[in-house]
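Excluded from the complex is one protein chain; the other protein chains are retained at their positions.
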Amino acid sequence: MNIPEYTPALVVAIPLLGAFLTPLVGRVNDKLRNIFVILILAINAMLVALLSYDVLVNGIQTYIFGAKDLSYPIVRILFEVDAMSVFMAIIGSIVLLVAVIYSWAFMKENTGLDKYYTLILLLTAGMLGMMLTGDMFNFFVFLEITSISSCALIAFRTDSAESIEAAFKYIVVSAIGALFVLFAIALLYGQYDALNIAALSNAIQYTFLDKIALVLLIAALGMKSGIAPMHMWLPDSYGKAPATISLVLVSATLASLYGALRVIFTLYGNVLSTISNSGIPLNVSIGWLIIALAVVSIIIGVIMALIQSDFKRLIAYGAVAEIGYMFLAIGTGIAALGTQYGETALTGGIFHIMNDAMDVGLLFLVAGAIYYSTKESSLNKMGGFARNMKYTTILFIIGFLAVSGIPPMNGFASKLLIYESTFMLNPILAIIAILGSILLLAIFVKVFYSAFMGPEIPRFKNVKEVPKSMLFAMGIIACIIIFFGLFPELVITNIVEPAKNALMGYSGYVSQIVGGGI
Amino acid sequence: MSKRNIVAVLFFCLVAVFFIFAALLMHPFGEIEESSMDDYIINNAQQDTGANNGVTSVVFDYRGFDTLGEATILFTAVASVIMIFRRLKND
Amino acid sequence: MIFNIPYIAVVALILIGLYAIIFKRNLIKIVIGVTLIESGVNLFLITLGYRTGSVAPIYTSKPQGANIMALPVPQALTLTSIVIGVAVLALMLSLVIFIYRHYGTLDVKKVRRLKE
Partner (left out) sequence: MTEMSKIVKTITAITFPFVTIYGLYIIMHGHLTPGGGFQGGAVVASACAMILVAYGSKWVLDRVKEKNLSVFESLGAIGFIGIAFFGLIFGAVFFKNFLVGSNFLFGIIPASGSGLADINTGGVLPLMNLAVGLKVIAGLFAIVLVMAYATTSYKEGKK
């Protein structure tokens, strides 16, 4: 079937139009606005599915804004959608759709829901824009939209002082990070007078300024995706935001991770294997730098999660460890660029991005469900929920098995690939990774007993199950987790493999634009 | 000097080195190395967009999507400030 | 002529802003630091677009002489970046107002200690 070629533009324009309309629709009545927002996100998810079918079948899709054909030198902004950006867009649209369905009941008694749904739609548009764009400055603009709207959503509960402080810390860190990205873009623009990723990748000759720009970009985007030394903002903002916002933040952070991948593999693609004057090729030095940061963030994530008493902060530190796993796999993929196990590492890393978004997301939703019915979020005061919250308990079991990579769940499939490939690079890394998973399993078993089993607590005697819509939302993610866990081959061959090839094959990306592609 | 202070000073010097080197190595002020994209815009902005102001033709026509993102950012900022202050309205 | 003074101004602005963020304890000074870095990066973006002896890219002001025009694209990018600066500043200030309402102080050390 022929898919209209303006689909990439619609994928970002529809949520934007929805966001601008929501305040007006919200003045009519609340139920209509909720339906309107869910309708917009459902259309968006369908568009992303159409786009991904189109990209996976007929290769890279480009869309120029404002003109039919490409003028040389590239003046206009264009969207370049390859298998990797579509893979990330699928994650983003599923997670956002589930978050809005979940927040229908979860947010019922809060005020200011007009602005809440507007900001969620704006965050969707920003995140999807980051994933689909082919222009560096456009990436910076959408990065800024995502960070401003997620900062405002973190500060949603203005009556609790900690969430305001977490939002302030988040906005200061993202503002500085975004300014470093802008400075790096200015450096590249000053030298090559081009803003398009493909044109820049074609023009970069690895001068000393490009090294500075590369370091600034990796530092800023690493800071935004919560890697080790700069992850201070992550536990605060995930822990203090409402549960649906933590879920949305997970996918917003993954968009910055995608930005870092796009910079390393496509922007600096052809310079990646040059031997710098100190004899070490660029990709080995970057790879080992990322691996070192990843190992530090796994260790920090797991150890800090052990001593947490607040449920959501514990999951947030678990998320830091999971981001460490992703960067570990990507670092191995970069360090061993040409080898076979380097490619399996990259496949495992990309697959783990999808799995982590689902697992950590499900755990945040379970924490939200507990907070919804008991208004309690610290672990030592909880107990005996299994008696009257049966479904939430089952979903929690699925969630924490998946996070710690136990066979039937999807976490196992991607973590096995990561262990296998990091072992080939350096056995110690695989040992650290496996230890991290085991410790994560131990932490969550401890949480399971302290929160769900345990003696009956009089205060929670008449705790009732969460409403159907929240269970339905959590059910969707649980089914995806189990489906990916049981048929990993199916998912890897036709979604993850093309994404990895698109990322590795940057020359296809560049020649689509510069080499007279259209 | 507490430990945290030393780490902060070190981080500050590291970042300072990056910016100083960037400013030193960039092309001297006024001598543009490469300006093919901008020359294309200067030469046919008036024909393509019918505007006298080259910057406005870039802002709204050549790179119009950036300005849509720009308007969204302003819309986000206003929506979030109103959301944060919503509790004080009924005082 | 004025060889590289704009770049010196850029580096000075960014470093002063970074100093304010890292070492200052008052929240408003941290917000001012972020705005300083913002203006430093904007200045850097603008100075990249200047050609010696060039005129503003407005066609009505192009005298008959064959002189050249400054580059329009950095000016468009700086316009976007300035409005982003306004948006981030408005958000940060409203958060600072709320932190002051909750904690009664603007000192970062006290805010963190009051939290526990």
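Quick notes on this one:
The first chain written gets the first letter, and so on, giving A, B and C; residue counts start at 1 in each chain.
Basically, a residue touches a chain if its C-beta (ideal position, glycine included) is under 8 Å from a C-beta of that chain, and two chains touch if they have at least 3 such contacts.
Note that the structure is a prediction, hence the values are computed from the model and not measured.
Note that the absent chain touches A, B, C when the full complex is taken as a whole. Here one chain is not drawn; of B:A22, B:I41 or B:V81, the residue touching it is B:V81. Within the complete assembly, residues 6, 9, 13, 16-17, 20-21, 23-24, 27, 63-68 of chain A touch the chain that is not shown.
With the whole complex as reference, residues 56, 58-62, 79, 83, 86, 90, 93-94, 97, 101 of chain C touch the missing chain. Mapped onto chain B, the interface with the missing chain covers residues 46-53, 55-57, 59-61, 64-65, 67-68, 70-72, 74-75, 77-79, 81-82, 85, 88-89, 91.
One rule holds in what follows: only the chains that are shown with their structure count from here on.
The interface with the greater number of C-beta contacts, when A-B is set against A-C, is A-B. Remark: chain B and chain C have CA centroids separated by 9 Å (rounded to whole angstrom). Spacing of chain A relative to chain B, judged by their CA centroids, is 24 angstrom.
Annotation: 29 Å between the Cα-based centres of chain A and chain C.
Residue numbers of chain C whose C-beta contacts span two or more other chains: 14, 44, 48, 71, 73, 77, 80, 84, 87-88, 91, 95, 98.
Multi-chain contact residues of chain B (touching two or more other chains) are listed as 19, 26, 32, 35, 37-38, 41, 63, 66, 69-70, 73, 76-77, 80, 84. Across the complex, chain A is touched by residues 14, 21, 27, 30, 34, 37-38, 41, 44-45, 48, 71, 73-74, 77, 80-81, 84, 87-88, 91-92, 95-96, 98-99, 102-103, 111, 115 of chain C.
Residue ranges of chain A in contact with chain B, taken from their complex: 16, 19-20, 23, 65-66, 71, 73-77, 111-112, 115-116, 118-119, 122, 125-126, 129, 137-138, 141-142, 144-145, 148-149, 151-152, 155-156, 158-159, 183, 187, 190-195, 207-209, 212, 215-216.
Listing the residues of chain B that touch chain C in their complex gives 8, 11-12, 15-16, 19-20, 23-24, 26, 28-32, 35, 37-38, 41-42, 45-46, 52-55, 57-59, 63, 66-67, 69-70, 73-74, 76-78, 80-81, 84-85.
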